[in-house]
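For this depiction, one protein chain was excluded, whereas all remaining protein chains were kept in their positions.
Up next, chain A:
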Amino acid sequence: MAGEKAEKPDTKEKKPEAKKADAGNKAKKVKMVKKVKKGKPHCSRNPVLVRGIGRYSRSPDSRKVLKHARKLRASITPGTVLIILPGRHGGKRVVFLKQLGSGLLLVSGPLSLNRVPLRRTHQKFVIATSTKIDISGVKIPEHLTDTYFKKKKLHKPRHQEGEIFHTEREKYEITEQRKVDQKAVDSQMLRRIKAAPLFQGYLRSMFALTDGIYPHKVVF
């Protein structure tokens, strides 16, 4: 589609073009993105000329993705039990805590029930069930933001003289901070989970499709 910058947003359409407009910027995980409308009467197609922002400019100001409004499905509210779909935790039922600044969802197993730690997931890769826990009183530490959860790049070993075959890759290790935060959140949640009947077992169990169960017929 032409005219990346000056196009009016179409609410219904999920535009991949929104990503192309920010082609120079780092790819973020926001998939359902509403393009910010630029009210420019004379649009210049050349992104370099538009507002002096270079196409490959990576300065924080030019990352329009950051300014996008983050949507949250109406079915997902704090305390909802979500079913994680893909990945190593696929099929697990977790509790939704809050939506982070980038739009990703902060969830927790809790860890002791289904081995899902405080983690970020994406709305699109999650089924929201109608089951909810009341976590209104749960205080989630303020420092749990996107930067806290951002993946740390594990350094590959650099080949040095005499150490060519010795170097090991840096392995991911759970930091103490994470354990502390996990415990802080989980202890509050577990109290509420244990109060509700059958909830512990529910969160421990995993979702799976079996014979005769069709997702379009299932009421989540």
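What we mean here is this: a contact is a pair of C-beta atoms (placed from the backbone, for glycine too) under 8 Å apart; a residue touches a chain by one contact, two chains touch by 3 or more; residues count from 1.
Keep in mind that, in the parts below, contacts and distances are computed from a predicted model.
Colleague: Which listed name, "Ribosome biogenesis protein NSA2 homolog", "Large ribosomal subunit protein eL33", "Alpha-endosulfine" or "Septin", is the one UniProt assigns to the chain that has been left out?
Modeller: So the chain that does not appear here would be "Large ribosomal subunit protein eL33", according to UniProt.
Colleague: Which residue, A:Lys67, A:Lys171 or A:His216, contacts the hidden chain when the whole complex is considered?
Modeller: Answer from the full complex: A:His216 touches the omitted chain.
Colleague: Would you mind spotting which of A:Leu72, A:Leu100 or A:Ile127 touches the chain that isn't drawn?
Modeller: A:Ile127
Colleague: Could I get the residues of chain A that touch the absent chain, sorted low to high?
Modeller: Spelled out for chain A, the touching residues are 31, 73, 75, 85-91, 112, 114-115, 123-128, 204, 206-210, 214-217, 220.
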